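What follows is a structure written as structure tokens; I'll ask about it next.
In this view, the complex is presented without one of its protein chains, the others remaining in place.
Chain nomenclature is as follows: A and B, assigned in order of appearance, with residue numbering initiated at 1 for each chain independently.
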Amino acid sequence: MLVAEVEGLSKRFGTVQALDRVDVAIEPGCTGLVGSNGAGKSTLIKLLLGLLVPDQGRASVLGHDVAADPLAVRGRVGYLPEGACLPGDVTAADFVAFMAQLGGLPPRPARERAAEVCYQVGLDEERYRAVGGFSTGMQQRVKLAVALVHDPAFLLLDEPTDGMDPQGREDMLDLIARIRGELGIDVLVSTHLLGDVERVCDRVVMVHGGHVLAQGSIAEIAGTTEPGFGIRLGDNGPEVLAALRAAGLEARPSGEELLVQGPSDLIRDVAAQRGWPLRRLVPRAPSLEETFLRLQAAQGGPPVPAVQQPETPEAAWGVRR
Amino acid sequence: MTELSSPAGTIYDRGYRHYEGPREGRGRRVRAIAAAGVRRVLGLKRNWKTKVVPFGLLALAFGPVFAFIGARVLVGEAVGEFLGYGRYLRVVAALLLLFAATAGPELLCPDRRQNVLALIFTRPVTRSDYLLAKLAALLAVVGLIALVPLVVLFVGNTLTADSAATYLRQNLDDLGRILLAGSVLTVFYSVVALAAASLTDRRAVATAGLLGVFLGTTALANILFFTASFEGRRWVAFLSLAGLPGRFVDWLFGVPFDPGTLADQAGFTGPAYLVATGVVTAGAAAVLIWRVLRLRA
Partner (left out) sequence: MSGPAAADAPVVELRRFSKWYGDVVAVADLSFELWPGVTGLLGPNGAGKTTTLKAICGLLHPSQGEVLLFGRPIQHDPMLYRAIGVVPDGDRLYPRLTVRSYVRLHAELQGLADAGAAADRAIAEVDMGPLADRRLKGLSKGERQRTKVAGAIVHQPSLLVLDEPMTGMDPGQRARFIELVRLIGSAGVTVLVSSHILAEVERLASQILVLVSGRLAASGDYHAIRDLMADQPRTVMVKADDARRLAAGLIALPSTVSVELDGDALRARTRSVDSFATALPRLARDQDATLREVRTTDESLEQVFRYLVGRR
């Protein structure tokens, strides 16, 4: 059963058509929602939550029609909004418990569950401190706790790693992966960071200019831009290239790697025979970013810049250090 | 994480569990918002500074009553009459204005300013639920000051009278008046204060604005009446917001309007002021409903 579904959905704000007869199907699992700014991502989320009324079309979440029964939807969905939305002078435990009651839990279970969920998201004794003094990372955790405390079946996370430092981002992404994996809660992550989507999501929905560019599993969408492997063999130099080609493989340099097409056994044998170290052998990873930018450009978006992998130090500088 | 158990020992599951317990409906949600509102307004579960105004006003409302009763008990009838109920209500009304002017904004403005509404309205909470809950919270606390001190005074008078039964029989209608007056004051100040709070997201602005309007309209009414002369100038009596419920209460308890004041000279009777109070309350309610129903998550 689909977690959420949208059919022929349109919404206009003044002269801007935020969504134009959009059809989206959200399958169980973790789905990424990506798009350019103003493309309709937040509009779509608000429509799914019943916070906006569409001009046309229908939306349903967890089997409930959003227009007919928005309260039922909101009772089973957890939402992590972007930006500041927490009261300053209340403790985290109190606020999460309050939000639990707003989800229908009686006061005592609300308190207990609030404490449990705070612990799960990594807020331990801090939950007795006022939210106003929290760092961004802790605030994001509070928001996640609020979204989870009433045990939703579906989580909508809007820029969950916003403003967090690298460690915090790691922790949040791990949490999201756990929520999806161990807890079996379906998740929709709306974000600008395609790397995060590649990391925790199974599927992705791409929007641009009020239309859906693509939706499906990440493997399907990003495809394999090229089959084959990226390798580091020996010094990746001309001799290596020659040997690979002599073995019947197609090979060409690309940044720090050589892109090689052909069976990996041949690569292995060249390495073994010549005694060169095989430091890296990685199936060509689909890049969501390349796909998104290409699709966006095809839709009349801005032209695609050359997406660069990290290069050698000298190439990035005008002057040698 | 699953629980592991053998006859000799068990490792318990501390992982996330799904919630299987009862889920209550609208009543729970509204009560939660209202209870949170009452706690906020009284400064409970927050630092001591937020308790100063509410508890200070409570002390001012109850203090004299308890002091008087205490004195009565110790000294007896010699203490003489306390301020009549009507006159004491004038004092209470001033306290109510101050309290509502700070509490109303406290209930509505921070949620908007800190954007907590973004979270609240993604729960199954409608705007009308929200409004109802906030109004209930304010009515409860304002009602506390409007009704309880006077009821306590009445009870005190009854118990310290020579014959409680006689006193009660003779003054029972005063109790009725107390309840009526208290209710009118409570509803008026609560609705007006919330309406003012709904117009801005800054507490200080709402409080200052509200007090400013009350003082300003009174001053304006007096100035217009006593300095200008035009047809129907007695009607400016209704311009003075502070006076509207107050004059009704005076009339209710048979307290004459102070001679020389606007109310005295304008010549309207108590019930007229009650109607005016009702009109203003209805207008404020309309503003409040319009503003809250427009709130965006």
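Observations on the model:
Quick note on the criterion: a contact is a pair of C-beta atoms (placed from the backbone, for glycine too) under 8 Å apart; a residue touches a chain by one contact, two chains touch by 3 or more.
Note that this is a predicted model, so its numbers are computed, not measured.
The chain not displayed here makes contact, within the full complex, with A. Only one of the listed residues, A:Q56, A:S135 or A:S254, touches the absent chain: A:S135. Within the full complex, the residue among A:A4, A:L19 or A:V34 touching the omitted chain is A:V34.
Only one of A:K46, A:R127 or A:R169 touches the absent chain when the whole complex is considered: A:R169. Listed for chain A, the residues touching the missing chain in the whole complex are 34-39, 135-137, 162-170, 192-195, 263-265, 267-269, 271-272, 275-283, 289, 292-293, 296, 301-302, 304-313, 316-319, 321.
Rule of thumb we're sticking to: only the chains that are shown with their structure count from here on.
Each chain gets one centre point, the mean of its Cα atoms, and the points for chain A and chain B are 49 Å apart.
Across the interface of their complex, chain B is touched by residues 46, 49, 51, 70-72, 74-75, 77, 79, 81, 83-91, 94, 98-99, 101-107, 109, 113, 116-117, 119-120, 143, 146, 148, 150-151, 182-183 of chain A.
Looking at the complex, you find that chain B touches chain A at residues 1, 14-19, 21-25, 28-29, 31-33, 36, 45-47, 50, 110-111, 114-116, 118-126, 297.
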